[in-house]
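Got a structure for you, written out below as structure tokens; questions coming shortly.
Excluded from the complex is one protein chain; the other protein chains are retained at their positions.
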Amino acid sequence: MLIVMHHQATDPQIKQVKRTVEAMGLRAEPIPGSMRTAIGVLDNQGYVDDSAIRELPGVREVIHVSKPYKLVSRDFHPQSTVIEVAGVKIGDGQPRVMMAGPCSIESETQMLTAARQVKAAGGHILRGGAFKPRTGPHSFQGLGVDGLKFLSAAGREVGLPVVTEVMRIEQLDIVCQHADMLQIGARNMQNFDLLKEVGKLRHPVLLKRGMSATLEEFLAAAEYIVAEGNSSLVLCERGIRTFEKATRNTLDLSVVALIRSMSHLPIIVDPSHATGKRPLVPIMARAALMAGAHGLMVEMHPEPDKALCDGAQSLDPQMFAHLMQNLKKIEKFITTLDGLENA
Amino acid sequence: MLIVMHHQATDPQIKQVKRTVEAMGLRAEPIPGSMRTAIGVLDNQGYVDDSAIRELPGVREVIHVSKPYKLVSRDFHPQSTVIEVAGVKIGDGQPRVMMAGPCSIESETQMLTAARQVKAAGGHILRGGAFKPRTGPHSFQGLGVDGLKFLSAAGREVGLPVVTEVMRIEQLDIVCQHADMLQIGARNMQNFDLLKEVGKLRHPVLLKRGMSATLEEFLAAAEYIVAEGNSSLVLCERGIRTFEKATRNTLDLSVVALIRSMSHLPIIVDPSHATGKRPLVPIMARAALMAGAHGLMVEMHPEPDKALCDGAQSLDPQMFAHLMQNLKKIEKFITTLDGLENA
Amino acid sequence: MLIVMHHQATDPQIKQVKRTVEAMGLRAEPIPGSMRTAIGVLDNQGYVDDSAIRELPGVREVIHVSKPYKLVSRDFHPQSTVIEVAGVKIGDGQPRVMMAGPCSIESETQMLTAARQVKAAGGHILRGGAFKPRTGPHSFQGLGVDGLKFLSAAGREVGLPVVTEVMRIEQLDIVCQHADMLQIGARNMQNFDLLKEVGKLRHPVLLKRGMSATLEEFLAAAEYIVAEGNSSLVLCERGIRTFEKATRNTLDLSVVALIRSMSHLPIIVDPSHATGKRPLVPIMARAALMAGAHGLMVEMHPEPDKALCDGAQSLDPQMFAHLMQNLKKIEKFITTLDGLENA
Partner (left out) sequence: MLIVMHHQATDPQIKQVKRTVEAMGLRAEPIPGSMRTAIGVLDNQGYVDDSAIRELPGVREVIHVSKPYKLVSRDFHPQSTVIEVAGVKIGDGQPRVMMAGPCSIESETQMLTAARQVKAAGGHILRGGAFKPRTGPHSFQGLGVDGLKFLSAAGREVGLPVVTEVMRIEQLDIVCQHADMLQIGARNMQNFDLLKEVGKLRHPVLLKRGMSATLEEFLAAAEYIVAEGNSSLVLCERGIRTFEKATRNTLDLSVVALIRSMSHLPIIVDPSHATGKRPLVPIMARAALMAGAHGLMVEMHPEPDKALCDGAQSLDPQMFAHLMQNLKKIEKFITTLDGLENA
């Protein structure tokens, strides 16, 4: 941590800062400059809370060098982590994984049809929402536990592991019974109690980036889960909220490449929620793979025009089959590129 | 809802859209224009899910006229609502309310000292956090139930109602036993399960705007609570996330004036989290009152430099006392202004 | 400047960074920590370009302590600057200034009518746009030089100085002949050539914040003008672009208070462009004054419903008269508040 003093900061002010830092059990090293003094804070073992310092007289700015995450960082864990979901491996050196299925589970038939289509096209993990977070209370909220049953039955029937979103702690037991992987949605990325409880389990977790979460906050949320003991964690970029409304969110593919260099955890991309527009999904899926994503999560519905949720961003079975063929081609193609330290 | 067709949309495409709308039990009224056709959707009783329509061939855009909230809107409930928290009234025609206290409850003594200072200066409701949402798992997470006890005891001792944040459904019982008002934090604004459970209670609720929530999403979140039967609800603007990092968040005071005209619910402002900087808190508090806020929530700590959380944005007791004096002056002053339909 | 090295940075990497810094004529001071080494850069006389350093092997991050502005900062110029526009003073200790008039000059009659209404209500400076920046080329682009003549004639007739926007360097001569103050619009805040030319003049300048400009970039743009010798400069906050579309922009009043503490230049607020909605203008104008603005710029049109530009955010003469009365009351009231170091 570096504490930057004001140009006119007095000696007693600098000493007070030094004392405050030392009272926190840390070392303070003044660095006099030609225009102002800065004070380096040393000996900390990680992120330091700067509340006691930031508004001391004479302090202009506090700059953090340590980050609020450590366990998920490559700094101290250089080797890439590979996650396994009921036999499907995700991470460096593994085939790109495809998680697909309808936004929401609507019926036993719809789910089974979708499962067969995902399997037939070569998908690896089946998705489907039983508990749906909807902006307003007057929209369809999901089938709940019945939906879970339809999902797990469909997965068993076609031989695919299943992933589904969990929204509250009380649902963890029942969701764990039915799903091979737990999804934490964007709106719950900073639901810290949920993160902690999920961290106590040994179920693989898919953590989606919050729509206004910085890279640092995203990794700090992942740290909550790993700190509790569960390092079976896959990250998911799904678009951030910006001023641009031409797409549902703004897909931030640069962050995928950055996370691959900063964290040892795998990261996948959800182009369906990122764009909100069906024709863009296959295009951004291809771009995501090229940016280094370890896999994709896409919405596919047997009949998108009749979907109860997010039909406009769901692929139909034929588009999905094309996408799977392309995924396999891209996977092979990437290995022929030059200078690919990072992908 | 208005469905705008492409310039080159064909007659069969227009007819397919019409059929799809009618299959939803609604009326479709084509409006031919000189450059393109639009199709008005009528007879809906509220917000219509457009998933089935948005990507039909020939459709360029779907425009919503109805909003995903209705119960919290002035459209159907023109009269302003006044909320009561253990005798303290909040809303139009009531004295501006001040909720104050430390970010986190640290000890029985700290809480009691703070309570006496809030009371002495004329504050109306005591705040304090027992369960703390922190970006990273390595920061202080709050005292939990012990904190709740210190808070309620301090409130009783000085004769102030208390408000505290609830982060998970299992905490609702214990928090209701100790607090007069439940706070839903910004990170949980779209934790819809929590909203629904809180909606089933009769405890007053303070709902903070999510840091990337639009006005529409904020009101839709409030709708979740009211739709379950709890209309004892106060809204709170606390800054939104933007590209500007000179302040912790960007305080959006225009939304306060807008909400006063669009909703019948009271709205207060939290200048502490909005700015993150102690010297700005009293200034933005004054501005918030002038923008029409029904009250304020500010962080005050007996010794901010020793605070375990958010010390840099906490007022000290003297600054708080000044702010209270100003609040009373401003309240009186506002009544002398001209053309104040809206404040 | 502080250069933060990676956890595993090697000694040769640290030495290479040291050499690179020294080759720039600066001093490099390594600060070993328990987890990583940082390197302080000393002896720089201002902002240092970090391009040569940021991607050297082993470098994790470069942190700037100096800012890309100095002349406009209070650090080296603690005393507040008061600007004079043809006899009207703007800044600390002066009456709050009101600049008002139509968005665009439409005719001699319209301009003269507006001028009389501004004067009658007690406004201080007359505004009107002759050259209009419009999003699309098919909207009204302003009357040009004819408009300038109508504006200056109207100002002379009623005895008010005039301010108008200048969009290109070739217009500077003619605009200087007709206007007492030059306005640089938000879209041109980083039109650095225009800033430099305006900096060579001695005409007072009103610089509007760009819609996506950070505080730092805003002050750096001001620095361009002052660095060329023109320190007769007033800043103007007019709303920034965020995800929230309920208002035209998001008015960032916190920045007004921040700029008052960081810079010696006066700052005013434009609530018309910030909100884009007439009913919000007087409310946010009041809030802006309370946040410490030295004045306001508002759009007023004799008949807003017939305006060729921005009618929806223009006040009518009666609303404007109310606002002026309130401005005077608020100005007086503010002096009665407590603890007002900053306002």
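For reference, chains read A, B and C in written order, and residue numbers begin at 1 within each chain.
We take it that contacts are C-beta pairs under 8 Å (C-beta built on N, C-alpha and C of every residue); 3 or more make two chains touch, one makes a residue touch a chain.
All of these numbers come straight from a predicted model, not from anything done at the bench.
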Residue touching the undisplayed chain, where the options are A:E108, A:E170, A:E216 or A:E303: A:E216
Given B:T135, B:N188, B:T242 or B:Q313, the one touching the chain that is not displayed: B:T242
Among C:F150, C:Y224 or C:F320, residue touching the chain not depicted: C:Y224
Which of A:V255, A:I268 or A:L296 contacts the chain that the document leaves out: A:V255
Contacts of chain C with the absent chain, listed as residue ranges: 20, 46-47, 49-56, 68-70, 131, 133-140, 167-170, 187-188, 190-194, 196, 210-212, 216-217, 220, 223-224, 227-228, 241, 277-279, 304-312
Touching residues on chain B - with respect to the absent chain: 2, 4, 6-8, 29, 31-36, 38, 40, 42-46, 61, 63, 65-66, 75-76, 78, 241-243, 245
Absent-chain interface as seen on chain A, which is shown: 212, 214-216, 240, 242-247, 250-255, 257-258, 261, 274-275, 277, 279-280, 282-284, 286-292, 319, 322-323, 325-326, 329-330, 333, 336-339, 341-343
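Here is the rule we go by: only the chains that are shown with their structure count from here on.
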Where chain B and chain C are represented by their mean Cα positions, the distance between them in whole Å: 30
Separation of chain A from chain C, taking each centre as the mean of its C-alpha atoms, in whole Å: 38
Computed distance of Cα centres, chain B from chain A, in Å: 26
Chain B residues counted as touching two or more neighbouring chains: 212, 216, 277, 279
